[in-house]
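Every protein chain of the complex appears in place save one, which is left out.
A and B label the chains in the order they appear, each numbered from 1.
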Amino acid sequence: MADIVFWIISALTVMSAAFVVLNNQLVYSAVALLFTLFGTAGLYVFLWADFIAGIQILVYVGGILVLVIFGIMLTNKIKSVRISHKSMQQGVGGVVIFWFFIFLFLALTKAPWVVTEAIEPVGTVRGIGILLLTDYLLPFEIISVLLLGALIGAAVLSRGDS
Amino acid sequence: MIENPMILFPLLILFLPLLSFIIVIFFGNKLPRQGDWVAVGSIVTTFLLACYLFLQMFLNYDPDFSHGASFSWINLGEFKINLGILVDNLTIVMLLIVTLVSSCTHIFSLAYMKGDIRYNRYFAYLGLFTFSMNGIVLADNLISMYMSWELVGVSSYLLIGHWFEKDSAANASKKAFLTNRVGDIGFFIGIMLLYSAVGAFAFNPIFESIAGGQAIAGTTLTIAGLGIFMGAVGKSSQFPLHIWLPDAMEGPTPVSALMHAATMVAAGVYMCVRLFPIFTPSALIVIAYIGAITAILAALIAVSQNDIKKVLAYSTVSQLGFMILAVGTGVYTAAFFHLLTHAMFKANLFYCSGSVIHSMHHALHKAHDHDTDPQDMRNMGGFKDKMPITYFSMLVSTLAIAGVPLFSGFLSKDAILAGTLSFAQHHPEHFLLPFFGFLAAALTAFYMFRLIFMTFHGNPNIKSIVKNIHESPKEMTSPIVLLGSLSFFIFYTLPHNFNPMKDKGWFTDLIVPRNSAVPGSLTANEIAEYAHHAHYLAMGLSLIVASIGILLAYLMYQKKVISAKNISEKFGFFYDWSLNKFYFDENYNRYLYQPFLRLAHTISWLDWEFYDKYFINGFGKLTKLLSTVSGKFDYSGIDQGFVDGFGRASNTVGKLLRNVQTGRLQNYLLFVVAGILVIIIAQAF
Partner (left out) sequence: MNSLDSYLFISSMLFCLGLFGVITRRNAIAVLMGVELILNAANINFVAFSKFNGMNLDGHIFALLVIVLAAAEAAVALAIIINIYNNMNTVNIDDVSELKR
């Protein structure tokens, strides 16, 4: 049962990702991206990463995707929901990427992965919180500064000339 | 240290004339009276300062007085040159002479040069001249002495050539300068020889190391001494470089006075006196002979000259020969004494002749006579009553130079002759030295009185002139009177504190001869002792020769008992030689200048015809050919083929690569991914 759900979610994720990159309607791509992100969150759940899954939905779906849709709206004269956009060098790109994928696939199947089994934890929030404020305090602080910088930078950039 | 008046005053004496030179040469035209008062004021100030120094010396009466100050001029590790001044009794007396004669010259020139077109320049050069002479006098080392030495040469060049519009003046200044250069080369070689051996330029270290006998001795020292003496030969106009001095009469007469009495020619003698300790006995013999030959030769020439200034010029040469002779025979204080007395009476003689010439000029001008030579004594005569001041003061000086008792020249000449005589007594093989000396003394008396008789006595030769002859203005007569009175003996024999009990004059007490630094030479005491023994004999002899000379002159030119014409015809050969100055100029011209010029012509011909045309031009042609070939190779081979090939290749490749650079970000990204793919494939297989 869980396997079936996993494959359904996986298929959903991959297919909507393909839709994102192949579709010609920008808003549709954005909506397909929504499904990909949800699918990814689902995969996280399968990977016992409840906190990351939650964050994925909060930040990606609630933040970044909204931002992307705002971007689409701000950069197009909106007459309908169909905002078409073209692709380029799809033939060469497709061939190269296909072969790239083949090699990736070969690499990940051939590689002797060391797998350590573990039991499912009750929750990961506590562990992540402790790690963030002990071992990863410095990256945490740096990333927060980075976030602040990005915030200010984005504000300054989008303000225009005034 | 500089506050000490014994250092400060000499420095002032040294640099005030330089200051006046700078002011007058640059701003003289803008100053009232063309700045002559600056020059005269500064020089009189230096004279007063020198008087103070002299008085100090006279009152303190310290024969060993010596003071010095120096500063480091060049300091290059091992090579050091200190410039400094040395003040001792010798220096002070010399400073007094220089400033006195220079002051008189300045004052005399006020009238003599009035209205000259280069009036301010003349006074500026006088300042420079005095400065350089003071530099020589005060130098405490050979380098600063040499620098001042050359400055004296330059300023004499400028002053002799003051009226450079006249060819003769321009040539005379050139001649003086070049002749001096010949001597100066020797001087420089001597300095460098001494420096290379001793490693010092200052006098005292040089004396010390010569006395040590280790650093330099024997032939080297003799050569160094003779080299240095060569400087004196040039500057003090000794045989064979005496030829410039008579020509230097082309300069203004006050300049002649200055040059002959105190500044230029005195420099050589002063230098010999100052450096006496370095001369070896062999060098001194050479010096003595040069002096003796100069004395007799110049006297013989002076006998037949008719130009009043030429007579005086040759008499100067002759007297300088006396001084050099004295240096050579070791009685160098006598040389200095003669320098002192000679400075006074010779300056005076020149001023008097200047006064005579001045009034002759005026008289001729009034008579509208522009052909008569105002300097020719044959045109004079009977001026005695017309210009009595000039006459009497010139007579006094003539008596002094002739060596008549009670006048200064008697004292100094007597000292020289005594030294010479005693030298010959101890070295009988050199009997010619006193012989020449006494003969020259007799001739001196003769030609000087010939001058007096021809100029002032007898009947006027040209009547039209005499009535316009009159005494010169006060600016000119006052130096004459001052200097004329200084020809009396009393000024040179004043004892210390005017104490009549002393039997020696201040000069003998204050200017004490130093021992020669050369080991094995006679000490100063021995020389003085010998000279003392010869003293009375010399005095008697010199009296006799002087009276003979005066008597002859009297008989020939006053009483005309003996016809000068007859004698000159009888001894026509000698007369010709004397009149033509022993053909020195002609011989130099024939055997020195002309061969040199011919050699130069030949060399320049060789240089041009062969060296330039074939060698240099050949090189040029060869180079041109080579460069054409290499240029062709360079251009068509390297430039066109190689360098431009590189350019073309890069251009082609660039054009090809340009297609890849689409400017599209995603193309690049595709290339990146493809590149990664390639790397992976390469890794995998």
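What to note about this one:
Here, contacts are C-beta pairs under 8 Å (C-beta built on N, C-alpha and C of every residue); 3 or more make two chains touch, one makes a residue touch a chain.
Values in this document were obtained by computation on a predicted structure and should not be read as measured data.
In the full complex, chain A touches the hidden chain at residues 2-3, 6, 10, 13-14, 17-18, 20-21, 26, 29-30, 33, 36-37, 40, 43-44, 46-49, 51-52, 55-56, 59-60, 63-64, 67-68, 70-72, 74-75, 85-90, 93-94, 96-98, 100-101, 104-105, 108-109, 113-121, 124, 127-128, 131-132, 136, 139, 143, 146-147, 149-151, 153-155, 157-158, 160. Annotation for chain B: contacts to the undisplayed chain at residues 661-666, 669-670, 673.
The rule is simple: only the chains that are shown with their structure count from here on.
Once the centre of each chain is set as its mean CA position, chain A and chain B turn out to be 107 Å apart.
Within the complex formed with chain A, the residues of chain B that make contact are 666-667, 670, 673-674, 676-677, 680-681, 684. Those residues of chain A lying in contact with chain B across their complex are 88-89, 92-93, 96-97, 99-100, 103.
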